[in-house]
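Missing here: one protein chain of the complex. Every other protein chain is in place.
What follows is chain A.
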Amino acid sequence: MPVVIGFEGSANKIGIGIIRDGEVLSNPRRTYITPPGQGFMPSDTARHHRAVILTVLKEALEQAGLKPADIDCVAYTKGPGMGAPLVTVALVARTVAQLWGKPLLGVNHCIGHIEMGRLITKANNPTVLYVSGGNTQVIAYSEQRYRIFGETIDIAVGNCLDRFARVIKISNDPSPGYNIEQMAKKGSHFVELPYTVKGMDVSFSGILSYIEETVFSMLVEITERAMAHCGSQEVLIVGGVGCNLRLQEMMGVMCKERGAKLFATDERFCIDNGAMIAQAGWEMFRSGQVTELEDSWITQRYRTDEVEVTWRD
């Protein structure tokens, strides 16, 4: 019964979670929220993470009711992500692994999302749509790899929405994507005509629903194509944008037409969190993987298909 603690901090969330055999024992998280119109910069984000990481670690252990001695493996995000925040989290993971005499395990962030989604939804072999602020990928498993079937050729879908939110100064609390979703709900009327000027006033909610509908339709289309390629009857949506209900609804319509099943998780697990790193780490650790300290460097670029999946048939 391995117990794995997972450290995640590749973007503006810092989370530490503990998993024991598929059970989430704790999963505290903090978000670095910037003022409207401002994105999060690497050094400020790292400073935020440094300030709270030890408190979050304490919470993770307390909520799980565990002592360091009960932990079997320390997993952390190796990449991809922003360099300075990744280093911050890796430093603490390396130090506690040495203090507690436990093996260390570097985890690919995207694999963390996939394994957490599979654990929570019990989807067996789904076509995965991974959508977040930094990533947009359609992924399917084949022969010891999560293969990327399609991906964005420039910015991630979440980045697209975040940047738009920044331009028109939508609040970043709790997240720009959530606020866009709420505003877009009210704006369906303007879909046909996103350019909306009324006297001296402008309306943006119509543009937001227009943006949402357009980018989400694109994602549904590439997911459907990947399903057809693989003969897959399951879709799993992971990543921060994955908790958008409109995206889930649109994907659900496509799945229904194909007689396929849709799986998605709520914001506890689809937004970056520590338990997802613990869960992927748990699978990796059980299949015999560990990361030596000298190999524990972080990397800003780390593709999903670089990882050999040693824990699946």
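Following the convention adopted for this analysis, a residue touches a chain if its C-beta (ideal position, glycine included) is under 8 Å from a C-beta of that chain, and two chains touch if they have at least 3 such contacts; residues count from 1.
We take it that contacts and distances are computed from a predicted model.
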Protein name, per the UniProt record, of whichever chain is missing from view ("UBC core domain-containing protein", "Mitochondrial distribution and morphology protein 10", "L antigen family member 3" or "Large ribosomal subunit protein uL23m"): "L antigen family member 3"
Of A:88, A:108 or A:209, the residue in touch with the unshown chain: A:88
Residue touching the undisplayed chain, where the options are A:98, A:142, A:182 or A:287: A:98
Missing-chain contacts mapped onto chain A: 46-47, 50, 53-54, 57-58, 68, 84, 87-88, 90-92, 94-96, 98-101, 293-298
